[in-house]
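Have a look at the structure that comes next, please.
With one protein chain removed, the remaining protein chains of the complex are shown where they sit.
Then we have chain A:
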Amino acid sequence: MPTYLRSRSFVALALLPAMLIFIVFAIVPIIWSAYYGFFDWSGLGSLKFIGLDNYEMMLQDPIFWRALKNNLILVASAIIGQVPIALLLALLLLKNSMFNRVIRSAVFMPMVLSTVVVGLIWGYIYQPQIGLLNTVLEMLGLDSWIRAWLSDPKVNMYAVSIPINWANIGPYLVIFIAALQNISSEVNDAAKIDGAVGFRKLFYVTLPNIWDTVIVTIILCISGSLKAFDHVIVMTGGGPAQSTELLATYMYNNSFTVYRYGYGSAVSTMIILISALLIGLNYIITKRRG
């Protein structure tokens, strides 16, 4: 066999299995999801074509908007909480000393725990009668603060957002440390000669130099919130009365608790459209700056 044919068959055989699995289990489902989104289907019986009715229903469903709002609460809590904490920690843990490495590892640790374990542990922390949080509040004499953290609709979405942020600070910390260590020593030297120290250095030299990274982390917060699912399913299941529903749990509950597969597919497609929009936005921002 001639060499070029041999290498051609090698390439085909080397790529084929990976492509087959990837296309069947990751790409095709998206196309199907778009397709089923046009039907009314309970999983049994025949599919009934209803055009864009599922999307219309979605936009008229207050629960959909609540889920979207809850996703936005997650994004906001990440931008207000996660990003500044990670940045502050990165500034303090910049040097590669032994102490700093240990602290960094500790901060990253929750990231490798199963989301179910994280959800369950925080479920115990928030438990109204025997939970750690209420016990501590009682010991401190703050009885008026005691509440059912995961069932009171006034606070439960915020309560849910804390463990999600807690578990995800690690990667942001590592991203910021890498960005800060990338600032060339000349920039730092110049700042020193200019007399920029402390906060002045932070705002006039350090932050402008890592601004692109800050933007990237904010985009990560947004796309990360669309991936939030496990913690909420474990802690509240989206309840009570759908008060902690997220887009992903809304999709799950519609499909697998009330068996509206057509509608669930439409929600899936909506999630894909929203993330495609965000990815496009991300692309434009990073291209314009890079």
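Here are some notes:
We take it that a residue touches a chain if its C-beta (ideal position, glycine included) is under 8 Å from a C-beta of that chain, and two chains touch if they have at least 3 such contacts; residues count from 1.
We take it that contacts and distances are computed from a predicted model.
The unshown chain of the complex is recorded in UniProt as "Carbohydrate ABC transporter permease", chosen from "Stage V sporulation protein AE", "Dihydroxyacetone kinase subunit DhaK", "Carbohydrate ABC transporter permease" or "Dolichyl-phosphate-mannose-protein mannosyltransferase".
Among A:110, A:128 or A:239, the one in contact with the hidden chain is A:110. Residue-wise, the contact with the chain that is not shown comes from A:196, picked out of A:63, A:146, A:180 or A:196.
Interface note: of A:15, A:80, A:241 or A:258, the residue touching the hidden chain in the full complex is A:15.
If you put the missing chain back, the residues of chain A touching it would be 6-8, 10-11, 14-15, 17-19, 21-30, 32-33, 36, 43, 89, 92-93, 99, 102-125, 130, 132, 135, 166, 169-171, 174-175, 178, 192-197, 200, 204, 216, 220, 223, 226-227, 229-230, 233-234, 248, 251-252, 255-256, 261, 264-265, 268-269, 271-272, 275, 279.
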